[in-house]
Structure formats: C-alpha cells, structure tokens
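Below are the structure tokens for one structure; questions will follow.
This part shows chain A:
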Amino acid sequence: MLEVRDMHAYYGKSHILQGVNLNIQEGEIVALLGRNGVGRSTTCKAVMGEVSPVGSVMFKGQEIAGKKAFEIANLGVGYVPENRDIFPGLTTRQNLILGLKPGQKDGVGRWSMQDMFDLFSNLDNRADVEASVLSGGEQQMLTMCRTLMGDPDLVMIDEPTEGLSPQMVQRVAELLQEIAKRGISTLLVEQKLSIALDIAHRVYVMGHGKVVFEGTPQELKAREDVRKEWLEV
Partner candidate 1 sequence: MDLVIINLIDGLFYGLLLFMLSSGLTLIFSMMGVLNFAHASFYMLGAYFAYQISMYLGFWMGLLVAPLLVGVVGALVERYGLRRVHQYGHVPELIFTFGLALLIEEVVKFFWGNNLMAYQEPEILKFALFSIGNNAVPAYKVFMIFTSVAIFIGLLYILTRTRIGMIIQAALSYPRTVEALGHNVPLIFMGVFGVGTALAGVAGVLAGPVLGTFPGMAFVLGSIVFVTIVIGGLGSLWGALVASLLLGWLTTFAASSSFSFATILESFGMQRPESLSDSYLRDLWTLTLPQIGPILPYILMVLILVFRPHGLFGKRDV
Partner candidate 2 sequence: MDALTDSIVQNEDISKVYLIGQDYSFGKAVAEAAQRDLGAKKASIEIVGNELHPIGKVKDFTPYARKIVSSGADAVITGNWGSDMVGLGKAIIEAGFTGPIYTYYAASNGITRTFGEAGVGKINLVGEGALNPSGSPEVDAYVEAFEAKYPDHDISQPRIANVVRMLALAIEEAGTATDVIPVAKALEGMETDNFWGGKIKMRAEDHQAIQDVYVMEQATGLKHLLDNSNFGLETAVKVEMASADMPTTCEMERPE
C-alpha cells in the first residue's frame, strides 16, 4: 500500500528526517513509536506532502513525493493531525461533511455519516451543535471520523489517545480495529506502548530521524534494550 524509501525532510536548515524506510501492507495496522521530536509527525507530514520530502514515497504503486497535499488526499491517503483542528463555527455534522472529497456523496464508499453516528452516539446527539464545544475525546473521535468520511485506503493517525481518559482510549482502540476490519491500512503514531502493542500488526521505532527497529509487537516486547534506549523515559 505504502512504501517509503530513504525519505529525508528539512525544516529550514535542520535535517529532521535522515533516510526513513518503512512500508505498510493492505489492511495492516502499523505503529510508529518513539520519543517526542524524533520525527514521527514529520514522517506523516512528509508522506502527506505538507512538508516536502526528498526520496521516494510510493502509494498504491504510484510516486506521490512532490505532489500537493490535496492531490495526495484525493489519491486515498487520510491524515488525522495531532492537534485536533476542529473547525470552529461549524457544527459536528458540517465538520463531517467537509471530510467528503470534492464531488463525493455521503454513503458512497466504506463509510457513511450514519456509520459514524452508530459508532459514536455522542456525535449523533450533538450533531448540530457547534463542534468546538465537544469534549476532547469527542473531538478526537470527530477528527478521525471526518478523515474516514473521505474513504481513504490508508490513514495516518497522529497521537489519537493523547490526553484522553481510559474509557475514551478504549473507544479509540475499537475504532482502530473497525478501520482495519474494513480493509484500511493504518499508520498509528503513538507514545502509549500498551495500545500500540495490543492492536498493531507490526511496529517501527524511530530515533533521531531514522527507523531504528522494525518487527512484530512480540519481537519488540522481547527487546528490552530497544525499549530502554529509544522508548522509555
């Protein structure tokens, strides 16, 4: 589905990504772990075209490095940014409508607005309320649902559980599994090891702008040295 080869990225003069290699297969949940500032979010942004990447980014067999963000989105890449970016002044329903691609009708593709309301009755109850008054957890759900409305084949989700209560974390995990069930590939950026190890099929660990470990959750559990050096605080 996604194949990133030797990807570099820069902010001004600082060399943030120094040759990232990773791949995601169809229907796979892949977790991208690492401490703050090692380049996990930048990896997502570079794939999305928000930061210009140097190197190769193949999506469904097509080179997307150098394309504009909205073009990449329309090819089927979804991105849920870390700061939830709920559109102020718009209702929950309007936020969801904006997730639809230009020309796309609700109900075409894997998800409909009704699916979202069925999955999270909170959104249904507050569909016509200005979305900026929703709780943090509800907002997180809304941003994820908003991206799913566009029927992406791959979603990159940045820190979805940050600052959420344990119940909400559980809801997020359920949604991630539902996403995988519908055949969508997921790149999950996380700090919480437990959720990542529970639901991911494969794991990458990043350090200093590079991938420093690649394997299954079981393999990562067995590698205490990796966890000590790159993950634990």
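Note that a contact is a pair of C-beta atoms (placed from the backbone, for glycine too) under 8 Å apart; a residue touches a chain by one contact, two chains touch by 3 or more; residues count from 1.
Regarding selection, all candidates are chains of the complex that A comes from, given by their letters.
Not measured: the values here are computed from a predicted model.
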Touch-positive candidate for chain A in this complex, from 1 or 2: 1
Residue ranges of chain A in contact with candidate 1 within the complex: 48, 50, 68-70, 73-74, 78-79, 81, 85, 87-90, 94-95, 97-99, 101-102, 146-147, 150
